[in-house]
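Below is one structure, written out as structure tokens; the observations come after it.
Here the complex is missing one protein chain, while the rest keep their positions.
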Amino acid sequence: MVRVGFVVTRRTKQNILMSTPVVISGSLVLGLLISYVIIWITMGIDIISFFGTFYQTITSYTGLLEPFVFLAMIGTAITIGFYGSFWNVGAEGQYVMGMLGAIFLTMFSPLNSIFTQDNVLLATLTKVVVVIFGGVLGAFWSLIPGALKAYAKVTEVPVLLLMNYIAYSISDYLTAGPWKGKYTYGYIRTDQIPESARLTTIPGLEMLRYEVLAAIVLITVFAYVLLEHTTLGLKIKFLGTNPVALKSSGYDDKVVTLLTATLSGFIAGLAGSLRLLGYDFRLPYNIGDGKTGFYGYTAILVAWLSFRNIRYVLISALIVASLNSFGYRMQMLLKGLLPPGLSAYAISLVLIGVTLVVYTIVRVLKEYSIKLVIKT
Amino acid sequence: MPKQETLYAVLIILVIVAGVVGYFVGSSSVPPPTTVTVPAGATLTQTVTRVSTVTTTVAPYIIPPEKIKAAWIYVGPIGDLGWSYMHDLGRRVVEKLFSSWLETTYYESVSEAELLSRIDELVRAGYSVIFTTSFEFMEKTYEASKKYPNVMFFHCSGYMRRENLGTYFADLYQVYYLNGLMAGALTKTGKIGYVAAFTIPEVIRHINAFAIGAKEVGEQLGKNIEVYVVELGAWVAPDKAVDAVRYLVDVVGVDVVAFTEDTSAIVEYAQDLYRKGKQIYVFGHYGPMYEYGPDVVVSGQLVRWEVIYADILIKIKSGVLNPTNLNNVDYWYLLNSGAVELGAHVFENGSVMMVNPKFVAELKGIYVRDKLTGEMLSVYDLVLRRYEQMKYAALLLPLQFSALTHGLENVTYIDIGGKEKKYLVSAIFDPFTGPLDGWCLYTGEKAFTEYCKKATTVSIAAGKRLGHHDLWNMDWFVSWVKYLGTR
Partner (left out) sequence: MSFLGNQTVLRISNIVKKFPGVVALDGVSLELYSGEIRSLLGENGSGKSTLAKVIAGIYSPDSGSIEIEGRSVRFTSPADAIRYGIFYIPQNPSLIENLTVTENILLVSKSLGLLTKVDKVREIVNEEVSKLGYQIDPDTEVSRLSYTQKQIVELVKASLLGAKILIVDEVTTYLPKVVRESFYRYMRHMKDEGRTIILITHKISEAVEVADRITILRSGVVAKTLEREEFDVDLIRKLMFGERALPTRKEHLENYTLASNRREKVELARLDNIWANDDSGNIALRGLSLKINRGEVLGVAGISGNGQKELAEVLVGLRSIKRGHYYLDGAEVTNRGVKAIRTAGVGFIPEAPLYYSFSGDLSLVENVAIASSNNFLIRWGSLATKVREFMNIYGISVSSPKALVKVLSGGNVMRLAIARELELSKKMLIAYNATRSLDEMFSETFLNTIRMLARRDNIAVVYISESLDEILAVSDKVAVISSGKIVGLFERESVDRETVEKLMVM
């Protein structure tokens, strides 16, 4: 009788070839090759135009910067949650709440009058308040599942998902009802926020805003310092790995859960308000119908790719953003070859999916060596 | 080990940053792609030097492009038979037709938020004519046209224009009127349903035209015609659309349905009801949907965007249109242009099936009076007569090209003196001719027309034909339309 078995052993020596950055970029290359084979078999695209398009994608900063900054911000938010085992799949809803907060303050609160004046300084300061308010709403949105987790022991994942849909519904209700715009030509949508409330485009980098650039730098530095150099960050790490040890060190795991949820939601909310002030300027109806770009969901992949390591969030966001816009660019190549019903989004998903599967396998191989054994 | 890892991470990020910066520096020294060729000596203010202080009054001498790269951006998927599908059909026609000098591409399912990124990519890939085919894209397209002054943009259904941003639209209201004539004849209950994507002027216009047609026939047959409108709040929402029809049929009691939604879901649902023994009548929207409901589709509306796309591209190729003169380019094509058609099916030889043969006999058996001439004729013949009346308007076509001449579109006759005296300018018949009574859906500062800004009801005097501006901004329903709100 021949039996086949696998011997799985934890690696003792860290191979330099298996260091995390190499694993991430290696998975990207391998994932692309496999995706290429899939696309080549189904649609017959030659390898030069495939990788040529990829090269164009990653070198075209214009198409890449915008998804990159938002994926990086929300990816950071989710990663902070992951550190504390707060599996924030609700970043999408927190992001929408951030948008709601921003449009509320700029259009439907007394602050609106500030933007009709010509006071640039005052308008700038108010913008900061608006952005932070978006963060606060995001934090509040995340705090609800956080509190349910901490005090009622309700698993956060389904609650967070549910909260996404509630956020969509609130947004749609407001957009179709009290906030429906006057200048929308019958469309259901809000009016655009005043010019003076919008963020400032960086000349030469049209897809970036000064304020967004500042935010991404601040958020990245904040998250790094928080997790690597503060007691709170350490508490979050303990919450994520052994909450009993956290408790027996004299800390309240419930409070740390709340703080984790708050921080994670706050950053996702910031991304939402920045998005509204800098890019969208208004709320569309049926916002859950892809009108958010699903950044809140895609960023989960960013957090997964960086796997509880804040240092790799930026590079992961860059990879996911590249694959995402690569998928779109593939449309130009695949024009007429795509089967009906298959859109660019599907191509993006194939690219991202294959890469993440490869990455997951490589991660296992990084930690463990697997030998095939044949016995007779 | 962690130190080494950090080192690697820093290294990789540095390489990427260096790449991006390098690319940025490199690309900023390369002029953006342009369709405009400026011969030596001439100056063009829109080119590379944005801060040029030398403004010249000499009009630039523009050489038409050898080849054109044109791109389409769709809001929905092209897989369904609706709006985006028909635009893409138009693209495929012109791509083949002009293959010697035209290269095309497209992006589908693009959201408003992503539009600018997609445009950036297209411009970078050398596309210099970009069609954005959704009203939602208006402001962002305008923004993009400012950013890329050498690229020509054409936005479908909007009203914002610049020297390099034109607009175009093919409107269906006349076809909806013809559909309405049939609906008025076929309804048993007098209750007719309409599933609307949004209650924007375009759709209000369609609903009104449909309702006017239904009443013209139904009233004579002793039916109390009422049109019930449900709004979806989305262009593509097959599930919501089916829910709305179910509500209209089961609760309101309608037996005829027309719609503005970009899938064939409603037609399929009606066919399904037919199989279960319940006959309702539907009108296909935008694409040829007959095959999805051969027992329920009476007729419908078809569009041929290729008529407009071909016109635009030929005019670019021949140097008529260029990035400096699109300010007044505003196509408004009706039945007379061939850009829209009555029917729900295209035969293999390219001709259109205007009415489903299954219902022809019934329509031929119902007699009504033509309100223009007073003679009795079958509803089927009335439909054909009105079709021809609206189709024949030879002088209308050039007026429909430019924003400057839209004001002349409701001029029926002009007096040119001499033997001819009365010269026909637009169609002999138009559904939006008074007397008409209506109520304002939007009032006060939310209204678009003067009527509704001042009052809550609208009354159009007998014999008055609504002009381009009234049609374009329509914010009121005729009095027998009932609005049931968003569902």
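Labels for the chains are A and B, by order of writing; each one numbers its residues from 1.
To be clear about the criterion, a contact is a pair of C-beta atoms (placed from the backbone, for glycine too) under 8 Å apart; a residue touches a chain by one contact, two chains touch by 3 or more.
If you're wondering where the values come from, they're calculated on a predicted model, not measured in any experiment.
Colleague: Can you list the shown chains that the omitted chain is in contact with?
Modeller: Looking at the complete complex, the unshown chain comes into contact with A.
Colleague: Check the options A:L33, A:L148 or A:L234 and report the residue that touches the missing chain.
Modeller: Among A:L33, A:L148 or A:L234, only A:L234 touches the chain that is not shown.
Colleague: I need the residue numbers on chain A that touch the omitted chain, in ascending order.
Modeller: Residues of chain A in contact with the hidden chain: 5-14, 229-232, 234-235, 237-238, 241-242, 244-252, 373, 375.
Please note the rule applied: only the chains that are shown with their structure count from here on.
Colleague: Using mean CA coordinates as chain centres, what's the gap between chain A and chain B in Å?
Modeller: 36
Colleague: Which residues of chain B touch chain A in their complex?
Modeller: So the residues of chain B in touch with chain A come to 1, 4-6, 8-9, 11-13, 16, 19-20, 23-24, 28, 77-79, 104-109, 111-114, 116-118, 120-121, 124-125, 135-136, 139, 147, 198-201, 203-204, 233-234, 237, 441-442, 445-446, 448, 475, 486.
Colleague: Would you tell me which residues of chain A are touching chain B in their complex?
Modeller: That would be residues 14, 16, 19-22, 25, 56, 58-63, 66-67, 172, 176, 182, 185-189, 192, 204-207, 275, 279-281, 284-286, 289-293, 311-312, 314-315, 318, 325, 328-329, 331-332, 335, 340-345 of chain A.
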